[in-house]
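The complex appears here minus one protein chain, its other protein chains still in place.
And then subunit A:
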């Protein structure tokens, strides 16, 4: 594949800080011409920051950027693009209402002598360009009438046709059909053979092994590993991403959980989700939670954990599947009914999906239980105060007063406010999506202890966490997801960090009927996984 030794694009000891966090901490990364280089890492690892440094969106605070052997500093994304670094984002950013041809040649349309766009030539050029990528379509049609895969191809063709030396792809396959993925891989291989460097960001391990030559793993803003893809064991790759050296996985201690995993929660499940399916997102996911039980959802980023939680709440459109709470099916797609039935979701993105920033702590707490605290539509101040005071005390929320704006609180206290919001509706099942992310150590321990306490009081808890230690120590049972499907269910003594990583690594969706498994009860996964 003709990879020379001189990197075409290189970051040396790059550091990037944001207020309160170091997004990149002395990261070095180099991509050679004619190689496909995988860039992987969990949430907050620094992948997107690194990409944005390469593409001129951010300026690094330290270190240097080298492109084609020279030190560079891109002031704007346009500058980076002009010098030959093209980026294809997860979501296609083209102009949906304009024709395919206009999109392809936007900004460099062929013009006639009068300086007017030469439509005939434009269409011909566009058609030829697309045909090169195996896409045959009427280039006069507006872009949005094309399928997602074809749109992605247009974006790719556009990115490459601007004489790119480096193409960065950020999760290009997240909305593609298997057939389209194959076409994309074909194009990527051709790029490689033409000596173009490809940086490939994806969470789908199978794809990495299929198409990438080398891999760089980032973790918490630092370089965790860089090396050839071939020969890198899956389990090792996962442990690099999740930051757990296999031999030093501790058994317990650092978290505040005190669950004994042998406690066999018996009785009927309080919440049962059956065969949740949503195109591109979830495939036949079944989860059940019994009262007093903490069920963990494990898996890498993009495995469908948050989506499963949203689907249970009715906030994710489903193609099929049913959710039962206390034995009764919920109406699909209605969060109101789900909440009334006793399902609560603490969302992953506190800022965008959780708090109402301009409202007070008090109003944020009672938001979901307003109707219960009102008589004839008029909110009872006395009852609200009672509930708010009780939760501020119980959860030890630190605010100057209940009337303080919630946006002025620390992350940990905001999280507690949201927990209070959900506890105030007296739920039967609590879905917790990354309940301790981005909060300080003290608050983290408090939240963990609280989860324990709530489960002991008989609440069913579904816990999503990227912190393996938290997941293993906090859960009674763990369901491991991969690419939107359940691949394993761990219980009893298998609820360990090691167990989770092994299941993520060894259940390959491509391997047809599931082979040997350490812990199995993955009845519903095999038929769904003929995909790919």
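Note that a contact is a pair of C-beta atoms (placed from the backbone, for glycine too) under 8 Å apart; a residue touches a chain by one contact, two chains touch by 3 or more; residues count from 1.
Heads up, the rule we're going with is that contacts and distances are computed from a predicted model.
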Exercise for the section: Using the UniProt record as the reference, specify the protein name of the hidden chain from among "Succinate dehydrogenase cytochrome b subunit", "Long-chain fatty acid--CoA ligase", "ABC transporter permease" or "Imelysin-like domain-containing protein". Expected result: "ABC transporter permease"
Exercise for the section: Among A:71, A:190, A:340 or A:398, choose the residue that contacts the chain missing from this document, as touch is defined above. Expected result: A:340
Handout entry: Contact residue for the chain not shown (choose from A:301, A:367 or A:390)
Key = A:367
Completion exercise
In the whole complex, of A:317, A:357 or A:458, the residue touching the missing chain would be A:357
Completion exercise
Across the whole complex, the chain not displayed is touched by subunit A residues 18-20, 313, 315, 335-336, 338-340, 345, 347, 352-359, 363, 367-368, 370-371, 374, 377-379, 381, 405, 407, 421, 425
